[in-house]
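Below you'll find the structure I mean.
Only a single protein chain was left out; the remaining protein chains are all shown in position.
The block that comes next holds chain A.
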């Protein structure tokens, strides 16, 4: 995350919203001044060191700052963690997605962790129990873990422990250690310093250098594995073990996700580990959700649900959205999943037979639909082309199709559909669709129908999914990199279309497809009048969506002897739009503050202890209406902030 002025402002506002003015002021100074000691902070904020310490405690508890104590001088430096601060805006979404994927109780648990920043597992379990026992009061209490001594009701605690174990196994929660609170740079420096000690005379020569780099890379990997160790231990049991399947089925359909009490997975020692929310994994889940929405928009709702199943099957192996320094190589390899695995993730209530039109089998080119793309397009473009031409040759010979689609969509009176599975055609099932007879689709039918959705996804230009193998009725994978690129483009396109209309969209898309173009070619390609094109282009250039380059044809450099080349610079535009989005979010939050000030009197009354919770009864009619008005405005503003965050996520994080 590049911390621009707007991004910094946003982080400070968010911290102010959630944790109050003291931490937000400190954070602002940390962002502005960089790494600081308590002394510096006190100086820059004109506050006493005592106050500064108070603020720093809150920030540290929430993991919003890094700190590092120099072992030689024992001076502690603090540094802002802007990513974490920005993630505050996503709390609601994260809880939502966890509720959706892992059940209500898990969401409650994660909510606690989010409130507390990081917390020991045993404390968390106790807290959870208290919350369950008296749901009214404990929910809002963020600070102070009320130690309940009533041990008789250990069911809740066991349940909590089990859920925590599961969430760690999935990767939503991660254990913290001392180094979690150091910035990655400090950790790296520390590692390198340790290694340097084995070279008393310094690193000399190419061989030693290579040796040094290898050692530091190993140590870095070790450091990363450290936090994953617990996950690894647990995931054997929860994700791939015997209990996994039962749980998986329970996940989506039952709100009370995992109610098995095998707490032995977390023994006493492990319960002393502190955990926090792993935003990287949460982003993966959020990304899946976003992609599902994208498919719903591009193709249709049912297909989107199938896609969601495929993504959640894949997500088991994906811990982070973008390969970066933070991740090491092996965690980022997206593996493929088989049709069966996707099928297991499919929601049981989903009617997979709908959502796709029906076509007579003679109109289906099964070979093309079932085409296998073993490699990512672009990596092996040549090979792919050859594959396709081979396919084509085959098509000429046999136009009769051996596979009919198993999709019978709308009110088919009596249709017999022959389903043979793909190429091998070994299995044949006869399905009879009859009117008025509620057909209970067999598993095989459902599987075939689901496959149709997957094939449709694979056929799309957006490359939602790639059919990459034949094993187990087909293997599938998603090339997130290229897919996220198209999603970014689609968001930019939306923006351009809404701002400059269809002509603007047309022109930018031409430029994206063709590269740099001059004034003459562009109107011809766009089938637009030259003058119209010019006006539009200048308009977009002024708004920063396009760039123009002047190429003089001779030394005179007069306008008439100059070529003007228009082009579309993606990186620059993305940074710009992202920053605008930050700014927009800042403005929304500022506006909210203004609205609060405007309704100060009403809010002061609502804040009163005797009014809280029963505003409708206690407040006077007009005051209550005003309060409602304020709530409307508030939800509108915050909802919009959430939508803006969707954009930021697409542009920066997914």
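Keep in mind that, in the parts below, contacts are C-beta pairs under 8 Å (C-beta built on N, C-alpha and C of every residue); 3 or more make two chains touch, one makes a residue touch a chain; residues count from 1.
Convention: contacts and distances are computed from a predicted model.
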Name of the absent chain as recorded in UniProt (options "DNA-directed RNA polymerase III subunit RPC6", "ubiquitinyl hydrolase 1", "Eukaryotic translation initiation factor 3 subunit G" or "Mannose-1-phosphate guanyltransferase alpha-A"): "DNA-directed RNA polymerase III subunit RPC6"
Residue, one of A:157, A:341 or A:646, that touches the chain absent here: A:646
Contact with the hidden chain (one of A:42, A:163 or A:505): A:505
Residue among A:50, A:193 or A:363 that touches the chain left out of view: A:363
Residue in contact with the excluded chain [from A:100, A:215, A:271 or A:516]: A:100
Selected residue (touches chain absent from view) among A:517, A:606 or A:619: A:606
For chain A, residues in touch with the removed chain: 17-18, 88-93, 95-96, 99-100, 104, 107, 111, 139-140, 252-254, 297-303, 305, 347-351, 354-359, 363-370, 388, 391-392, 395, 405, 407, 409-411, 435-436, 438, 440, 452, 455-456, 458-459, 461, 490-491, 493-495, 497-499, 502, 505-506, 509-510, 513, 520, 523-529, 577, 580-581, 583-584, 586-588, 590-591, 593-595, 606-607, 611-616, 628, 631, 633-647
